[in-house]
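Below: one structure, written as structure tokens.
For this view, one protein chain was removed and the others were kept in their places.
Going in written order, the chains are labelled A and B, and every chain counts its residues from 1.
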Amino acid sequence: MTTATAEPQQVDLHEAKGWRRTKNRIMTTLMVIAFVVVLVPLGFVLVTVIAKGASVISWSFLTGGPIPPIVVPAGVGGMGPAVLGTIEITALATVMAVPLGILGAIYLNEYGGRNWLAALIGFMSDVMTGVPSIIMGLFIFTIWVLHFGLSGLAGAFALACLMLPIVIRSSYEMLRLVPNSLREGSYALGATKARVTVTVVLPAAIGGIVSGALLAVARAAGETAPLLFCIGAAASANPNVFSGANTALPSQIFANANQPYTGAQDRGWGAALTLIAICFILMIVARLVTSRFARYSR
Amino acid sequence: MEQSEQEPAATTSMPKPAGLRDTQSVSSPTGAQVFDTKNVSIYYGSFRAVTDVSLTIYENEITAFIGPSGCGKTTVLRTLNRMNDLIPTARVEGDVHYRGASLYGKGVSPIAVRRRIGMVFQKPNPFPKSIYDNVAYGPRINGQHNKKKLDEIVERSLRGAALWDEVKDRLNKSGLGLSGGQAQRLCIARTLAVEPDVVLMDEPCSALDPIATGAIEDLMREIKSRYTIVIVTHNMQQATRVSDRTAFYSVLRDEKSDTRTGVLVEYGRTEQIFEDPKDSRTQAYVTGRMG
Partner (left out) sequence: MSTITQVDPAVPAGSTHPLERRRPLGDRTFAIIALASGLLVLVILVLIAVTTTQQSASWFSAEGLKIFTNNWDPSANQFGALAFIYGTAITGVIALIMAVPVSVGIALLLTEVVPYRWSRPIVYVVDLLAVVPSVVWGLWGILVFAPWLNHIYAHIGSAVTGIPVLGSLFGPPTSGASFFTAGIILAFMITPIVTSLSREVIATVPAIDREGAYALGATRWEMIRGAVLPHSQGGIVGAVLLGLGRAMGETIAVALVIGSSPVITSHLFAPGYNMPAVIANQFGEATGVFRAGLMGIGVLLFVFTIIINVIARGIVERNARRKRGA
């Protein structure tokens, strides 16, 4: 506030007054609200799943079978076949997708450099992460199921197609972080490129790579669409993942979700709780691996 | 180590009379020629990084490359063990001979080259493995898997690098946990473990404190009787302390294209380079007026 007389000027050092300050506060509040808006549904889902699923979960639910028809109330049979199916199908998909994904990332980072093919593969790999998972299911249905029938293997193929670009991208980012000085040190001792990659680069990046792979596994374990047309709907456990119809937790949840029978719905909640628990555990382990074992991280 | 039984070829075998020193073909009274480069130029794509280097490195000597930054001394060093191959656009013209055989000739495997000609880098780069596995890495990739033999090699190499006493009780601890000086000695031990003929060192002490630097310099003097050493250093005092011969590189600036190309200015015995340099550029550098 200045006065026209000879009195000294008063310097106003307070923050912006009036509308500017209010607007700033409003926007900050909106940003916080945005976060809260996210918290609410997340909380609701988790609370509901835990509340409704916990009453259904029991050892016999997790391991017992066969899966009863939808009209049967909860407490009879169990989801054992689905748990087994999820484990074996996801494991098979992992065994296929993770090594291939790591090798692909090795090509992109260690061999491809700046050449056009590596750029194309990297780009299309990212694009592939955006392909809807149901397309993978239709694809495997077309080239495998039509010829060889439904099986856990077909489901694993579809899940592997889903996981492959995810593993490639995350492994690539981890390999990039390994300092070049390590590679040079290995070359200077007379190692071939393959040796350098396998004995020095890969071990240095392995923590981050494993963590990324675990997240891909969590994603695959929760997917339903790729399995819809590939594994069928077995009611009893099928330990042979290579032939015969199978089932998995997501498939069971989907099948039960639309049913009016409370028994089916209860089993759906139980399966949902089991599935979320599996995904959460995988995610937590992935973060643990990152913090304890990822030597080079962002 | 393979030693030459015969004297080197005629032109370089006779010591010249005092006062008549030819800067580029000063003879060595004892050793064979380990490296012989003639008119070597190194390009990155179309950019000529180093031009026309001709010099001879002698056995069991420490040869220092000195010069201002950008003069190509590291580039020339890396040419001697074909590490420049790792850069896609790098190209070497001219002759580089190692003990009489062309280093860049047809059919020569860079892998095999690097097993005979080792390198220690500016910043210590131990692998994220145990100390034992760091040193055993080289022998293992050479096919040596016998545990007893590996134990011997590891101990011998760590002793050779003057590191054994400090780490013998923690061989399976990570190599990353060592101090700078220790880590660099680990890298030297790792290099010695494959029993190379030559050890190239690219500013090995620039990331180390003076005490660690002194330890490395002592080590160099100690092992020179068994190896041939070429060291790039920006520290002139270090060159005078450890080296037998010194090569001084400088930069040629091309006004038209505004490019800088490295060039070998003068090469000779270290005392001569520093006390009685023949080229004015050498004199300016070693007396501190330039660089």
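Here, a contact is a pair of C-beta atoms (placed from the backbone, for glycine too) under 8 Å apart; a residue touches a chain by one contact, two chains touch by 3 or more.
These numbers were taken from a predicted model, which means no experiment stands behind them.
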Sole residue of B:R116, B:H234, B:R260 or B:K278 that reaches the chain not shown, by the stated touch rule: B:R116
Among B:A64, B:L103 or B:V232, the residue in touch with the chain that has been omitted: B:L103
Residue among A:P69, A:G113, A:P132 or A:P179 touching the omitted chain: A:P132
Residue, one of A:I67, A:I89, A:C161 or A:A237, that touches the chain absent here: A:C161
Absent-chain interface as seen on chain A, which is shown: 15-16, 20-21, 23-24, 27-28, 30-35, 37-39, 41-42, 44-46, 48-49, 100-101, 103-104, 106-108, 110-112, 117-118, 120-121, 123-128, 130-136, 138-139, 142-143, 161, 164-165, 168, 190, 192-195, 197-198, 218, 221-225, 228-229, 250, 253-254, 256-258, 265, 268-269, 272, 275-276, 279-280, 283
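What we mean here is this: only the chains that are shown with their structure count from here on.
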Residues of chain B that touch chain A when the two form their complex: 81, 83, 86, 88, 111-115, 118-119, 121, 123, 125-129, 137-138, 141-142, 187, 190-191, 194
Parts of chain A lying in touch with chain B, wherever the complex brings them together: 113, 179, 181-182, 184-192, 195, 199-200, 203-204, 295
